[in-house]
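All protein chains but one are shown in place.
Moving on to chain A:
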Amino acid sequence: MQQQIQYYSCGSGGCGLLLQETLEDLNIPKKCQQLINKNQNDLKIKFSGLIGLIKENDKIFIYGQWISLYTIPKEIKQIQSVSKFSCGWQHCLILTDKGLFGIGSNKFNELGLELKQIYEEPQQIVFDHTKINNITCGFRQSFIIQDELIYGVGQNKQNELNILNIKIVEQFTKINIQGSIKNIKCGQKFTLALLNDNSLYGWGSNSFGQLSQESQFQILEQKELMKDIQDFDCGWSHHVILTKNGQVYICGRGDLGQQGDNKKQHNYNYQLIDLKVTKVKCGSESTILLNQEKQEIFVSGWNEHGNLGLGHNNNVYQFERIEMINSIKAKGATILLSK
């Protein structure tokens, strides 16, 4: 028999991302009250700083804050047959068999639309949707991944799009990258790309060492960071990787405990973490490591909103273990987990 999934949430509640009945912060994971009537096994949920999307079979729902605050997920009735979707900090992209749609902020051209405004209703984006393999929304950027090509749009002041000498890219523009890309994830001012050969590349700002380079390299073009990657994730100014042979490395900002090494320092090179895990995740300023076999997670970092699920709001500088957790999603100062 299939195990029944039950979602729990904790962390920053003000934007409605906890899927609870109130907007208060929670420092202990609580069952998501706004999902109780849904068969949670059928749900696919993604969220980031301000907005989240829930796919339930053929329907898609939006929640969180963009123009209005939606604590109860609201169906986007204009959109059906969703195949892929991604949430950026204040915008999202949804791919269907009818086309590619964007909702939310275009103030920094992150949707590639004409007007610099926030769109409350989905807008169709002019792009040949039949050839899209994957879509990724970042802090103020969006990416479209095709077989051999990748397109980017939005803010590029720190070379987040790997397109030189332009601060804002207004329309989806081909990015000059060597190799075919499987997946992209974004920090606040940097970008990581996993290639089909499982090597990891990065570009953008390295001001905290978030691209694992010495600090004199402030802004980087595409650079290979590591081979044989199993899993990776980005915080705002740090990132974590898990290699195929089970090693976990973290680099970047560390003053709030993001590195989990009890030093409160930024790491300008990868630091090995002596923990056995199967997945790695980041909140904006926190790191979460998951061991699915043992159903345990390890958490460290900024915890002002109780977003590490430990029952308190103090920052954590060394990894602490929490038991009985199946899976976890983390973004911003919010986590969503299943037990």
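Convention: contacts are C-beta pairs under 8 Å (C-beta built on N, C-alpha and C of every residue); 3 or more make two chains touch, one makes a residue touch a chain; residues count from 1.
The rule is short, and it goes like this: contacts and distances are computed from a predicted model.
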Should one name the undisplayed chain from "Cytoplasmic tRNA 2-thiolation protein 1", "Ribosomal RNA-processing protein 43", "DPH-type MB domain-containing protein" or "E2 ubiquitin-conjugating enzyme" using UniProt, the answer is "DPH-type MB domain-containing protein"
Thinking of the whole complex, not just what is shown, which of A:7, A:61 or A:89 touches the missing chain? A:89
Please output the residues of chain A touching the missing chain, sorted low to high. 12, 14-15, 17, 49-50, 65, 89-90, 107, 139, 155, 157, 236, 283-285, 302, 304-305, 332-334
